[in-house]
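Notes follow once the structure below has been shown.
With one protein chain removed, the remaining protein chains of the complex are shown where they sit.
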Amino acid sequence: MTAATTTFRWREPSILPGFGLALGITVTALSLIVLIPLAALFLKAASAGPADIWAVASSPRTLAALKLSFTAALFAALVNAVFGLILAWVLVRYDFPGRRLIDAAVDLPFALPTAVAGISLAAIYAPNGWVGSLLAPLAFKISIPFTDLSFGFDGKVAYTPLGVMVALIFIGLPFVVRTVQPVLEELQSDVEEAAALLGASRSRTIFRVVLPQVLPALMTGSILAFARAVGEYGSVIFIAGNVPMVSEIAPLLIVIRLEQFDYAGAAVVATMMLLISFTLILGGNLIQARARRRFGDV
Amino acid sequence: MSDTTLPSASASTKPRGTSRARGESPAVQIVLIAVSLAFLLLFLLLPLVTVFVEAAAKGWEAYRAAITEPDAQAAIRLTLLVAAIAVPFNVVVGIAAAWAIAKFEFRGKDLLISLIDLPFSVSPVISGLVFVLLFGAQGYFGPWLQANDLKIVFALPGLILATVFVTFPFVARELIPHMQSLGSSDEEAAMTLGASPWRVFFSVTLPNVKWSLFYGVLLCNARAMGEFGAVAVVSGKIRGLTNTMPLHIEILYNEYMGAAAFAVASLLAGLALVTLVLKTLLEWHYGDVIAASRHH
Partner (left out) sequence: MSVAVTIETIEKRFENFPALRGVSLDIQPGELVALLGPSGSGKTTLLRLIAGLEEADRGRVLFGETDTRELSLRDRRIGFVFQQYALFKTMNVAENIGFGLKSRPRHERPSKDEIRKRVSGLLDLVQLPGLEKRYPSQLSGGQRQRVALARALAIEPRVLLLDEPFGALDAKVRKDLRAWLRELHGRTGHTTVFVTHDQEEALELADRVAILNEGRIEQVGSADDVYDHPATPFICEFLGEVNKLPVKVVGSQAFFGDRPVLGGLSQNQGGPASLYVRPQHLRIVDETPLALPGTVEHLRRNGPIRRAEVAVEGLKKRLEVDLASQVAPAIGERIRLRITHGNLFAAA
């Protein structure tokens, strides 16, 4: 912003008209549609009183729902970070038949309504679905000796936390690809040539030279995918099974509290979700800003 | 003479992208392409195809019946109505926001941009919840609304408010960077030639940004028609009255009317495909003028 240095000025002079009208419309609409309603949410949550807030926030069902939403979103973001990066790389670097078609298809989750995606994923991964029926025989369970830790796969995806992840992977993928892609396109080829001539193997060039330059964008994209996944509702509820404490996501818990006319309870869960999400997004932006300061125009 | 030559003089003739130092081995390339294709197939294409396959599962008659029965027709009409109100509203606000932000320098601009983007990071369910908290039976304005026999939640106004909330950033977000990159010199020139403000806007500014505006409208509309979470919270899901297409799909699906659910879903999937095709065409032809921010 280039505000005046000597005297305070609300805005720089301009011969163009309409500043007042345009800003007025914007701020009014923003306040009525977004800001005041969000403020009402925080107000409602706060009005519940510390004891009630604590009761809602610390209830096992709330914690289980938040834990599922955030861990499933995190896991989905990690899967998308890996495959989104590979996909972006393939789309930018390689030429193969159908490349442009695939490039366009990446945006499908942006365009396909979440409820449509939800019932479709549920049908595919249900035990009698196309993929679900293939996975059913693959059930396994691994226990780690001398501990009570064990993990396994009982052959089911739909109606389990795995199903939640599948839906979150679906909706998050384009965020990673579309954030990383332009950065990959703008990478200068001479840097990779320099590394090769200095004797670096191709994998060393990629991991030490190329990926560090892509990392800030990859993090941004993953955080966007994560933030979207935490709040996602439509594509998840059909495949999740919605078993309380097991596969019930936080947004669904909000809906359930609302249906029980527990407005304060809904507001508290919603506020917790928003605060955690905003903190994560802010953190991501700070990392990005720091990288830019140090490495120049990354 | 030698001191004035530009560094780019010979850089421009440098062959591009053919270097031996830059590629992976063919085997690695094939593996990576195969992994990408498999991933896309499993997570993106399969769900899309499934919609149409399941929709056709019970035959053409069942399909036709599912989308022509009165409740489905009401849902389609309601979805179109909500989008027909929410999208123009966001176009007006988006243009106003872009005009204020791109053409003027003022304090608090960065904050304003962040606030416009805010709905992107709010869960759709919360986007609906906030209106229930304001206008619901136990909401802040609930008693007053009831006293005056007005209904917002569980009625059309609530659906529109929730939809406007979730689609709020779409148009502004495409227009702001484009108008910023264009600068104000065209408008200033028109002003000095004596054109009226509205004439400047409609004959100079609007033609300059029409493709990014269309792009923003396209994405805004897709989200408005497909929104589920926010609308689910404020709708009350009264069949034939406050049921939009996505909500109608949910009800059918929960009532084990899978083929009917997928039939209605196929309409929305068709809308998504049209949106994707138009979006892709816009990017191919006007990619340089449309904002680089292709996400959301």
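When the chains are written out, they are named A and B in that same order, and each has its own residue count from 1.
Definition applied: a contact is a pair of C-beta atoms (placed from the backbone, for glycine too) under 8 Å apart; a residue touches a chain by one contact, two chains touch by 3 or more.
Just so it is clear, the structure is predicted and the values come from calculations on it, not from any experiment.
Only one residue in the set A:28, A:47, A:71 or A:201 touches the chain that does not appear here, and it is A:201. Although one chain is not displayed, chain A still touches it through residues 188, 190-191, 193-201, 204, 208-209, 212-213, 215, 294-298.
Here is the rule we use: only the chains that are shown with their structure count from here on.
Centre to centre, using the average C-alpha position, chain A and chain B are separated by 17 Å. Every residue of chain B that touches chain A in the complex is listed here, in rising order: 16-17, 19, 21-25, 29, 32-33, 35-37, 39-40, 42-48, 50-51, 54, 89, 92-93, 96-97, 99-100, 103-107, 109-110, 112, 115-116, 118-126, 129-134, 136-140, 161, 164-165, 168, 184, 187-188, 191-192, 197, 200-201, 219, 222, 225-229, 232-233, 245-247, 249-250, 253, 258, 261-262, 265, 268-269, 272-273, 275-277, 279-280, 292, 294-296. Note for the complex: chain A touches chain B at residues 1-3, 10-12, 14-19, 21-27, 29-30, 33-38, 40-41, 44, 83, 86-87, 89-91, 93-94, 96, 102, 104-121, 123-124, 130-131, 166, 169-170, 173-175, 178-179, 182, 189, 192-193, 195-197, 202, 221, 224, 227-228, 230-234, 238, 250-252, 254-255, 258, 261, 263, 266-267, 270, 273-274, 277-278, 281.
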